[in-house]
Each structure stands twice: as structure tokens, then as C-alpha cells.
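Other chains of the complex are left out, but the ones given are in their true place.
The first chain written gets the first letter, and so on, giving A, B and C; residue counts start at 1 in each chain.
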Amino acid sequence: MITLTTAGESHGKGLVAVLEGLPAGLTVDMGAINARLAVRASGYGRGARQTIERDEAEILSGVRNRVTLGSPVTVFLCNRDYENWEACMAPEGCDVSVRKLTGVRPGHADYAGMKKFGQSDARNVLERASARETAVRVAAGEICRQLLSVLGVSVSGYVRAVGAVEDGMEYDFSAIAGERSAVLGMMDPALERKACAFIDACAAEGDTCGGIVELRVLGLKAGFGSCMTYREKLDARLAAALMSVQAVKGVETGLGFGAARRRGSEVHDELFPAEGGCMRRTNRAGGIEGGMSNGEELVFRAAMKPIPTLKRGLNTVDAATGKPVRAAAERSDVCAVLACETVCEAALAIELASVVSERLGGDTVEELKSRYEALA
Amino acid sequence: MITLTTAGESHGKGLVAVLEGLPAGLTVDMGAINARLAVRASGYGRGARQTIERDEAEILSGVRNRVTLGSPVTVFLCNRDYENWEACMAPEGCDVSVRKLTGVRPGHADYAGMKKFGQSDARNVLERASARETAVRVAAGEICRQLLSVLGVSVSGYVRAVGAVEDGMEYDFSAIAGERSAVLGMMDPALERKACAFIDACAAEGDTCGGIVELRVLGLKAGFGSCMTYREKLDARLAAALMSVQAVKGVETGLGFGAARRRGSEVHDELFPAEGGCMRRTNRAGGIEGGMSNGEELVFRAAMKPIPTLKRGLNTVDAATGKPVRAAAERSDVCAVLACETVCEAALAIELASVVSERLGGDTVEELKSRYEALA
Amino acid sequence: MITLTTAGESHGKGLVAVLEGLPAGLTVDMGAINARLAVRASGYGRGARQTIERDEAEILSGVRNRVTLGSPVTVFLCNRDYENWEACMAPEGCDVSVRKLTGVRPGHADYAGMKKFGQSDARNVLERASARETAVRVAAGEICRQLLSVLGVSVSGYVRAVGAVEDGMEYDFSAIAGERSAVLGMMDPALERKACAFIDACAAEGDTCGGIVELRVLGLKAGFGSCMTYREKLDARLAAALMSVQAVKGVETGLGFGAARRRGSEVHDELFPAEGGCMRRTNRAGGIEGGMSNGEELVFRAAMKPIPTLKRGLNTVDAATGKPVRAAAERSDVCAVLACETVCEAALAIELASVVSERLGGDTVEELKSRYEALA
């Protein structure tokens, strides 16, 4: 079983990811990890911080000469800005009265976290709750993707909607994977231009926006996940993975909510005889039936809420005084849907790699490969 | 930590649920469990089997004189029909050539399960994959709900849509909980009549339909779940619970997918000063910020696909011959959205009880209660 | 991953075991399960209850026509005596003032359990803490042993000591497995006669005794468990399994505590060239190096304390009155080391099957078999 543990504060020394259960013998492409981190920091509508910081992953353990050993792999992402924060963040001792935040920000973890952890300073909550954590998930996710790729399984995706600008097309990823735009990660250039205009409009009003991302998995054989216990259901596990991404408020697979609105005859994917077995002409199930992959492409969508930090400031209350204040705007992204898409791909790849390794077992990449090939 | 293990085949001896981690001292209301099972079997559009079978839960362990001991609680649901199936289902020996099913049914676990488990008879897959399993989750869920209720936390819900007949209202459950109709579980009688008509239309054509259910949790204090690790996020855990329910294809919380379409200023719930702290005028977040409950009502919606067994039969392939056939219709429900709603409530209650017991710890109900009351 | 969940009170309706993660296609030998249960109830020094009750396992789920389906397997062991206890034990309602026990029994869970679960009646604790629970672990363990046996892995054992009567021989189980006596499970008839005499002496004085059991696993290839994380270490996992058996107070592998007393040159198993690789002339490591099986026989020993219920009654305190009393003797075994050995075999088989299934993955017995055969 592959498991990921992450740690690290947004303005602390850095972020840590420990991946356990990777087989020995996987060649890790560091360049691809850093490229993925660059995509996470990109996208029309991102603020200043992203352009300054360029994340570079460092591997601290589990890899020798670019190849995994079968031991836990640790990835470290240095926070390049730490020197500016050391005085108020250092574990070894610092002045915690600096950068105190008491005006709890709506849409953030501040309010609930302060109650939960008995804090009078939201800084002690937000440092970990921040989406900065997702950077190291992207790095770990890229390693998992590289493992899946050895088996012929690919994870990709695109931005389907920014605000109300939504792409209704059904794309055939087995044909066109990767042809999305670098600007916002959308497939349709005309829609993307509209989306950029919408982002500009939001920015002009000090507002923010979210969107919808679609994830695709090609090459996965039938029978991953299980119908035998509810905890093993593939859709449940992947839904949790996506919902665990900061700002995601909804997840669906296949037709998703749309399936609820149609009749059965318009939803279920009929089977037809084909060479060597059978085939389907539709994939409305999103590749999952009975909690298991059915051999078709996996299709998931996740809804990202707008970034909760608005330049114009939302109404809130100062926890120290009880007085109304405007929420501070520490970060100035207007739209981060492409980042969210990148993180969702990573989250999916991590959980899927775990599912795959549970079914295949195995201690080496060669073992996983030969077992995967032997599956029906 | 509360964990649930379920077992049992659809036409086997019965279904088993083992609930571990319940505190000692909880009075179990068996009548309420059976009432909940009756709701699960009810609803306009259900087939013949449901009216014949009336589930009655039996407790095999963990309870003495109606009170939990702190030991694992086992619930057994006898399959009343077993005598008619014993000849082809008995563990001790039977004729497995009877009731063989080789025409893999679209929308079911048949295809993937046969590949996964090396079966030539889909019976060996479908018996466990069947939604019959959810009956025992409903029983276990009712026990968890009774535990939550001791803390003042209530779980309820209603049917929001049947097919395209959708209720767009925002209901205030703190005022009206339980006022839904018994026919289909909808809140608006006029819409429910339309929904029934839609079910009739589907039935007339040998078709089926699904719908959308909405779940509500009242009385939950802030700080359940956590922003500190992605696995502990409350929304991720509850999403997995709901997605693990048979036929659910999408889950959202608060505005959900709708949040992706709005601007930040229309999504985030501002805070205002109030007696003893602060208050909100909206709950678009569905009671969760930063992966934690924020003290507002939890709101989740789940999308159920139409029942995949259509009377008119879908096109498929016979796995034994490779020839095209019509999928068999073993079961004849047209609509089971109210059942789905009941199961979703149960799934939510089980996972939420687990989350609550992790934060509170405790070995007795009294301990949980006093710790809950001491929370901020 | 194979996991076992058990439930059930000693004088309740019965005991329940749910085994999750068994592959499909395993033929379950019910006769062997019941034979194993009979051994657990046997042995010189057992009291009256054991001779009356003959446990018969019933399978409630997961098996069809004697073959596993890949779904959770439920085993039920009816408590034949329940009718005599129903009046004070029934979940549905009963008189809990009957059979109340307030004189906390030394060596039992009574004292700690009453504090933990807020009970004034030790009955509410002891019913679950009782070694009766191990019966269903024996049943589940036998199924796991049958799975291991398909791979050519056997689990066996014998009674090495009863009280101070200890067998110091090193037996070669690859040659003599199963040649132990049925009376007490010892290998040496002369020592066994001495052990029986010791049991008689204890009985005559209203006293009890324990002993030491030795477990052996033959046929396990190298590389089960792992050196890569401390939680995966095979010795740690198997030690926990054995220590979880009621009355076990110590566990060792290979030379165990004896290794601490020797020099390195007398402990480590040297390797010598052999056809097709290498061989060892000793197995002082007990088949485990670096937390992994090394291809040699696994050897574990567990120490069982004397049964804590003495006919002559130990000094204790009545929790209700605070007055000194003699502890009650509800059960009258003098020695149950053979039962303990049977349970330890089961506990070992369960955990080992879990370890094996994690490394091999797989959904069918055929898959596990071919993957096991492909291992180096």
C-alpha cells in the first residue's frame, strides 16, 4: 500500500512529503516534478507570490542515483521566503506577536481552527491550512504518476470551467491528451479567452473566481477498487482524494449529477460483442461500475470555490476585540483553477497508485509490471 | 474511533454489521432501527420484493438489556427469502449451476467483478455488490445517529430531485426538520406529485430514474475534522462515505458545483458581531471551512444514478457465449431515491460518529457528553 | 490485506468473526475448523464447561458451496449455553441484577475495565474480556491456515512447558510436524506425564498453572515483512498477534531471550555455499532477519500465565462495599496451555495471511499462488 504523509507550514522552513510503499526500481524524473510544480504556480489570474517563488523539489531519502530503493521517499520543498518569516515563525524561538491575524477570514480555516486548537492568533492555524501544502502533494503525485505510467496508466486533466464560462464538450482523451492551453489549462481557445476576460473583470472589482476541473485516467484495467466492502470502492476513495484538495466543494464521476436527471436508458453504458470480448459505445459511468474500474477511461470532475481572500475584503469580526473589520488579503490570486487542476491530478494519482499497489502487491517495479500485464 | 464492518450476500443467510468503538452506556432503540429499515424499503416506485420483505434487525453482541457495553456491536439482518435460495447459495454446499447469470448487466458490478475475481458466473459478484448491503448500513447508521443525538447532533435529509424534477428551495432545517412527505421524501407536495408522475412515465416504458438527496446535520460544534492533514478533512471523509453508497455518482457540500460558477463575493459567508462572538447570515459553505465544521449546519448533496436494471432490458453480451443478449431484470424497482436518501443519512451518521469519537475519545457516553459540552 | 474483526460476549448469543480480504476461490474445509475448535476445548486440566460445549462454526457470508467469493466471510459460533443466560444477558431486555459480579478478580480485566467503562458490575466487562473470544479467532485462523496451505506454508506448534516442566529439545518440524501428543500437546511423552502430574498437584491445591508454547511456520519464502518501515517488521506484527492472545505475557522468536545471553558468534546463522545459492546450518534467528522472513522456518514462543481464576479464591475487594472478599471461581480450568497453543497458531496464521496477502495482492487464490511461485 502506498501512503503519503505531508507536513510543513506555508511560511515555515518548507514542506515535507513522505511516500511509503513505493516499489524498488522506479526511476524518478526530477525534471518532471519541477515542471509539474511550475504548472501549479502558473495560470492566468495568479498573484505576485507565484512569480517570485519557483519551487524545486529535493529528495532527502528513498532514492539512490535516481532510482527508488523501496524505502520511504522524502521530498522537501524549501520555502524560499523563509528568511523573511523566520523572525516570527522559527521553531527554535521567535516573536509570535508579529504578523498576528485576528480578523478571521471567511472561507478559510481561521474560525474553526482557532476554536479547535484554542488559538487567539489565526496565524497558528492558517500556516498549515494554506493551499501551500498542495505543492508537496503535487511533487509526490508526480512520482506516483511516474509509477502508474510504467504500467501504461496515465493521469491527465484540464480546466472545464472558470466561473460561469463552462466547456460542455465531451473530449476524447485517448486522441488528444495534453492539447490543452498553457494559459488557463482549457481545451477550447475561444472559451479560454472568455474565461480570461471574466478573471479580468473579477480582478477589477477586487473579486475572485473558481471553476471546474476534469480529470482523466487512461489505460487502467478493469477490477481496481472493489464491490466487496464499501471502504474499498474506487469512486469513494478517489472522491475523498479530490475533496481533500483545498477549495474543492464537489466531486462527480461520469455523468455525475447529470445522471440523476436522466432516465436509466440514457445513462447506463450498454455492451456489444467485439473481438476478444465486448465493447461499449459510451462511457457515461466514468469508467466505474460497482465501485470498480470497468476498463473504460476514468472521468472525474471537481468543483473549486472562488479563492476566499478578496482584495476588496469581506466583512468579518476581529476575534480579539469582537468588532467588525474587513478581512485581510495576504495573498492576491484572483483565480487558481489551473493550480487546482494540477493538485487534483496529483491527489488522484496518489490515491490511484495506492489502489493499484494494494491489488498488485509487489516490492519491485518489475513485479508490479508483470502482475499488471497478467491481469484479465 | 468508530468503525463499521459489513458482510453478507443479497440472497445468502443474511447481512452482518459489526460496529466497533461505540462507547459503553448508549441506550439502543431497536424500534427506531426497524423504523429506519422500513423507510429504506419504502418510496413510490419500489418493486415487489420490498413489500414482501420486512427487515428486522437482531443484535447479536455488544448490547445487554438495550445498553451498549463498549464491546463490538453486531447487527444481523436475516434474509427472509433465504429458504428459496438455499439450494444455490448455501455456504455448506449447493448447486451453483442454478440461477447462473452470464449476461453481464450494464451499470452493475458484473463485468468488472467477473474479471477481478475470475468468475464465469456474475452471481458470485452481484450477491455482494447488490444494494441489499445498504440495509445493514442503515441499521448501523441508526445506532450512530442515536449516539450523535445524545450530543445534540441530528442527521436528517430529504429527496431534492427525482429525475429532472428538482426542488430549488433553500430549506431551514432548524425550523422544519422531518416535515418531508412519506411518499417520496420530498419537501414540496406539488413537486412530489410531479415526481410521482415522472416515475409512472418511466415505469410505463420499462425505464428507471434516479435523483438527488440532500443531507443535513444540525448541532455540530466547530472544529470537527481537521485542516492539519488532508486525510482528516471532514468534507473528504463525508464525501467518501456518501460516494460509497451504491449508485451515487456525485457529492457536493454547500453550494457545491454552484460555487464554481459564482464570484468569491457571492460565495463566502461573512461574519458579523453577535452576542458572545459572531454570527453568519449565510451558509453557502455547507458548514465546512478548511476541512472542519464551522458551527453552521452541514449540508451535503448526493446524486443517485437511475437504477441500472431496466424492465425493458439493456443491450449486453453473454459472457459465456460472446453473443448479444438483453440484460436480465432480477429486480424491478423503478425509483429508489428515498432508499438512497436513507442510506446516505446512515453513511453520513456512521462517518460523523467516527469523526466525533476520534476528537472526543472516551469510553462511556457520559464521558463523550461532558467532553462535547466542554468544547468551545 | 486480510483483516479480522471479532465480536461477541462469553454468555451472549454467540461469537462473530468477519474476515475481510480473503481471495475468491478458496475451498473452505468446515470439518477442519470444527476439529480445530475441538482441540481448543481439549487438554488435560480443562474444566467441566469445555466437555459440555462442542463448538460448531457456521458460515453466514462470503462462502458459496464451500468456496470463498472474495467478499467478507462471517463465522458464527453459537453459545450453546445462551438459553441459561438469556434472562440476564439478552440485548433486547433482561434483568441485569442477576449474576452481578463486584468482587474484582485479580489477573482479569475486571478492575481496569470497570474503571474504563464506568461499570459497577464486572459482568459488563468480563463477558467480552473472557478467553471465550478466542474460539472464533481459532475458527478464522483455520481459514487463514487453509489459505496459507495452498501456498505451501504450514503453521503448527506444540506445548513446550507446563509450569516448570519444560522441554529443552530443538525439534526439526520439517521432519516431525504433528507428532505431538493429544493429551497436552507436548512432544515428549515422559515430560508430558510429569506435566500432568504437576497439573494434578495444582488442582489438588485449588491452584492453576500456565506454560510455554512454540509455534512453527514452514514453507515461507524470504522477504515477507519489511526492513523499510518499523511498522511492517514481521517480528513486530507476529509478536503483537501473539501478545493479543488472552494470558500471554511474553513472546520471543528464535533464541529470543537466550540470544541476549550469548556472544554474537554463538547467535548469528552463518551462510554457506549450496546448490543454487546458499544454505544455513543453524536457525537461531527463528527465520527472521531485518524484520523479514529469511526463508528458514519461523520459530516463535509465547508464555502463558496461569489461569487467574483459582478454585481456592484469591484475596480481593468487593467494589460495591469496599470490603475484602475471596474472588469467585466462575470457571474451573486448572491448565489451558493446549488451548492457548491452538489460539496462538490461529493468531499467527491470521496475521501471517495478512502479511502474505499484502505482498502478493491478488483477488483469487490462483493469482496468489502464481505470484507466490514467481517469488525468488
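As a convention for this text, a contact is a pair of C-beta atoms (placed from the backbone, for glycine too) under 8 Å apart; a residue touches a chain by one contact, two chains touch by 3 or more.
Bear in mind that the values here come from a model prediction, so they are computed numbers and not experimental data.
Each chain in view is the same protein; 3 are placed here, and the whole complex, as held in this structure file, contains 4 copies.
As a convention for this text, only the chains that are shown with their structure count from here on.
Once the centre of each chain is set as its mean CA position, subunit B and subunit C turn out to be 37 Å apart.
Rounded to whole angstrom units, the spacing between the C-alpha centres of subunit A and subunit B is 27.
The mean-CA centres of subunit A and subunit C are about 45 angstrom from one another, to the nearest whole unit.
Among all residues of subunit C, those that touch two or more other chains are 20, 70-72, 363, 367. By the touch criterion given at the top, residues 5-9, 12-16, 18, 20, 24-25, 28, 30, 59-66, 69-74, 76, 89-96, 116-119, 124-125, 127-128, 363-364, 366-367 of subunit C touch subunit B in their complex. Across the complex, subunit A is touched by residues 1, 20, 70-72, 223, 226, 228-229, 357-363, 367, 370-371, 374 of subunit C. Residues of subunit B touching subunit A in their complex: 5-6, 104, 106-113, 115-118, 125, 128-129, 133, 137, 161, 163-164, 166, 202, 205, 207-212, 221-223, 226-231, 233, 235-237, 239-241, 243-245, 248-257, 259-265, 267-273, 277-278, 285-286, 289-295, 303-308, 310, 312, 314-317, 322-324, 347, 375-376.
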